[in-house]
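The complex appears here without one of its protein chains, the remainder shown in place.
Here the chain labels run A, B and C in written order, and each chain numbers its own residues starting at 1.
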Amino acid sequence: MKTYRPLAPVPPIAGRILDAQLHLLDRQVLDNDGVPVTTVDDVELSAPEEETVIAPGTPAPIITALLTGPVLGTRIFGGRPPSSRLVRIPWKDVADVGVVVRLGVSGENLESGWVERWIRDKIIARIPGGRHDPR
Amino acid sequence: MEVPIWWGNAPSAHRRSLLVLSVAFLAFLTGCTGQSGGTWHVLSTAVGDSASAIAAARLALGLDSAGKLTTAATSTALDDALRELQASRDTVLRLTPSTPEDRAVRQETLTVLDTCAAGLTTARDAVFSGNGSPSLADGDRALKSGADSLSQLKTKVDSK
Amino acid sequence: MKRVLGVALGILTAIGGFVDIGDLVTNAVVGSRFGLSLVWVVGVGVLGICLFANMSGRVAAASGRATFEVIRERLGPRAGLVNLSGSFLINLMTVTAEIGGIALALQLASSVHYLMWIPVAAVAVWLVIWRVKFSIMENVTGLLGLTLIVFAVALFLLKPDWGALAGQALAAAVPAEETASSYWYYAIALFGAAMTPYEVFFFSSGAVEEGWSIKDLIQSRIDVLVGFPLGGLLSVAIAGCAAVVLLPAGIAVTSLSQIILPVAEGAGKVGLAFVLVGLVAATFGAALETTLSSGYTLAQFFGWSWGKFRRPAQAARFHLAMIICLLIGMAVLATGVDPVLITEYSVVFSAIALPLTYLPILIVANDPQYMGEHVNGRPVNVLGMVYLVIILVASLAAIPLMIVTGAGS
Partner (left out) sequence: MILGDLLGTPVHDSDGIRLGRVADARFTLDGDPQQLMAGARLLGLVVSPHSWSSFLGYERTGLTQPWPLASLLRWRHRGSFVVMWDDIAVIGEESVRLRDGFTAYSPALDEAGQQ
């Protein structure tokens, strides 16, 4: 069996570290009232789609948005939805990343909540007692 | 080395051979059971299931006459027994016997099962009739004769 | 005092909530065919469900995350979806079986054909989910389910030969008229009935519904560690009744009406009344739990808003999913397929799917990122790994045994 030499640790960094698979992808997203909105189905980076040669000294890409919706299907089965069909939650709306991702805005206005709103308004709220508080 | 939970990332050639193997295994197993499904095996199962159904019906009827069971529960138990008997009869009907001996025993089984069904109907009528005709005793007698013919038949079929 | 009452209530509901249509049917079938020779499996299953429910409850309390959120996060979307499909379909099968069970129990009480009762049962289940508070729902069905203790009472009243029963239970041999493969097939079925995955979805989601924190953990641990074993004793009593009355009479259980005959023989019409109430309560309670579980699994995987503690309008997709599941269950039952048969398959498929939910929970219960200081201790992990092996073996052996035995016939 091949042995591996011990590797040097990554040089110390000022900010918090997030490993996307371990700390971000597939986490539950809550809005500012703690209501579940969606999950982090994928993440969009500020780097071009096509093959890019990176000149030395180029600033590193940043996370521009969390993605949800159809991108889950393509992440599971392969392929990629066109950029126009991506449902985005801008990174600037994210307030905290822990075992859940918390947003600093209300889920009511997010694009990613339209299915929930449609089912609520067209079906569930029309059944008697649909707005009844169980507590 | 493959850990079973990583199905999402197993190399596809590996996965395909695994699939072929498991299909072959399943085919092998189905083959094993296919051989035992002969006429006598089906008859033995059908007679055994019917005997169980009749025994349950007799127990229910006995409890009913002892005042331990409500009419609703007794009649449900009798209905369930009748349904099980019918299911057994259907499997026997589906048999296509090849030898005269097979044909004869299939016919005999059907006759016995019909007697049993008649017995169950009598018992059911007894539970519902208010005037004692047929009486619960009549019902039990009919069921008992059904059970006896079933047990004779069972011995005959199993000896084969 | 309030705390003691809470614990007592928790234990009682855990006992009453333990038995569902799967336990009822499988234990009666096994008792009527194998006597008490498979009773050890109930012990193995009960210890397993204690371990598993305790772990998932602890994950829910420590991290606020329910089972399927964790499964998706740890396994990723692809393996998570495979997991979801398996667990969800089996859960749907169990919903169908439980609704069928309610209808069959009502038929026993009324002699109105069970197909007539199915819409009534489904609508009642939906209404309770739609309107009734979570804790009331859980406590009422759990307490009414306690009337199934009549199985134990009936067993005593039947005055069986206790020595012979103990002999069957301790010797654990395959009866002469049964094959070894059907013995092991039913061993897996009993194991699956005791460790149905929905109990764990429900337990962990319920912990979130009721807003548990770490300090509620002790109570949950007592509820589980006392309630489930006592529930397991109910299962044994059901098997015992069948072994004493039905086995000698040559009756192999195929319907719910046969399961209650020993109780009637031992305890008469009063016993019959108790057992009918218990049957309806146990299947109704389990129908609520499984229906909610189907909503929980979907909502947690896709990140929808869920929970009975929210207004239905605040968890729209969750409620719609449950309505659809109930409609599917009704449609399946309307074809006239025997609910008892569905039950027998559902417990075996539960055993097959068990590793899918067990493994991620075992992994997360060891992850300090979620659990902080409440990670598994070493004894729990040793037991956890032993059970992982048992669960894997049962899962892998189930399908070959199902084919060889023709599903145990």
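Just so we're on the same page, contacts are C-beta pairs under 8 Å (C-beta built on N, C-alpha and C of every residue); 3 or more make two chains touch, one makes a residue touch a chain.
Keep in mind that what you see is a predicted model, and the values were worked out from it rather than measured.
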Positions on subunit C contacted by the hidden chain, ascending: 74-76, 362-363, 366-369, 375-376, 378, 381, 384-385
Those residues of subunit A that touch the unshown chain are 2, 4, 6-11, 13-25, 42-45, 47-54, 56, 60-63, 67, 71, 74-75, 80, 86, 91-97, 104
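In this text, only the chains that are shown with their structure count from here on.
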Once you've mapped the touching chain pairs, tell me: line, ring, star, complete or other? line
Could you pull out the chain whose C-alpha mean position is farthest off from that of subunit A? B
Express in whole angstrom the distance between the two chain centres, defined as the mean CA positions of subunit B and subunit C. 27
Geometric centre distance via CA averages, subunit B-subunit A, whole Å: 56
Give me the residue numbers in subunit B that touch at least two other chains, ranges are fine. none
In subunit C, residues with contacts to at least two other chains: 76, 78
Any idea which subunit C residues touch subunit A in the complex? 63-65, 69, 72-73, 76-78, 80-81, 130-134, 299-306, 308-314, 316-317, 319-320, 369-370
Touching residues of subunit B toward subunit C in the complex: what are they? 4-8, 25-26, 29-30, 32-33, 45, 48-49, 51-53, 55-56, 58-60, 63, 67-73, 75-77, 79-80, 83-84
Seen from subunit A, its contact residues with subunit C in the complex are 21, 25-29, 35-39, 41, 68, 72, 75-76, 99-100, 115-117, 119-120, 123-125, 127, 129-135
